[in-house]
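Complex shown without one protein chain; remaining protein chains in place.
So, chain A:
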């Protein structure tokens, strides 16, 4: 969020922007907050805090630009700066996962998955949701932003303050990890993942 304040909106304009451009995204914001914190009360606090900040800094929002991306950026920053510190909860990270995938710019695109399209389509909501929730927060975040919320790589780069190349590689790694989780669910469901069905 830009700290530069431009005194330009009247009270009436502020209310119009808030109601017309910010509030319509509350479902997506709450879903994002919930998937970051896994707790309804924490998600509510995070979303409420985000909307209060959005109102307070509304003069740094350019009307006509992407309000949803702007709000998501505030929520993400609040999560990192406020929520994590307050809860003193280290981010739920599988350090081995991070070590293996995170600290390298090389992305293995040759890794193929024997997960089948049919088994993915037949999966239950809980299985998909659990697989997503099991990912480390930075990987989970890129999947949420891209696949659940439909942000482009450019928008994600701005929300997360990282280069587009990093968005791309982090997303690919996240997807590989997600496929591994889904693959193990598929096997438990009795789907034969690596032979002719």
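In this text, a contact is a pair of C-beta atoms (placed from the backbone, for glycine too) under 8 Å apart; a residue touches a chain by one contact, two chains touch by 3 or more; residues count from 1.
Keep in mind that, in the parts below, contacts and distances are computed from a predicted model.
Looking at the choices "Anti-sigma factor", "Branched-chain amino acid ABC transporter permease", "Aspartyl/glutamyl-tRNA(Asn/Gln) amidotransferase subunit B" or "Extracellular solute-binding protein", the name in the UniProt record of the chain not drawn here is "Anti-sigma factor".
Only one of A:17, A:132 or A:159 touches the absent chain when the whole complex is considered: A:132.
Between the chain not shown and the residues A:115, A:136 or A:160, the one that touches is A:115. Annotation: of A:40, A:62 or A:161, A:40 touches the absent chain (contact as defined above). Those residues of chain A that touch the chain absent from the view are 11, 18, 23, 26-28, 30-31, 34-35, 40, 44, 47-48, 51-52, 55-56, 107, 109-110, 112-113, 115-117, 120-121, 123-125, 128-129, 132, 143-144, 146-148, 150, 152-154, 168, 171-172, 175, 178-179, 182, 195-197.
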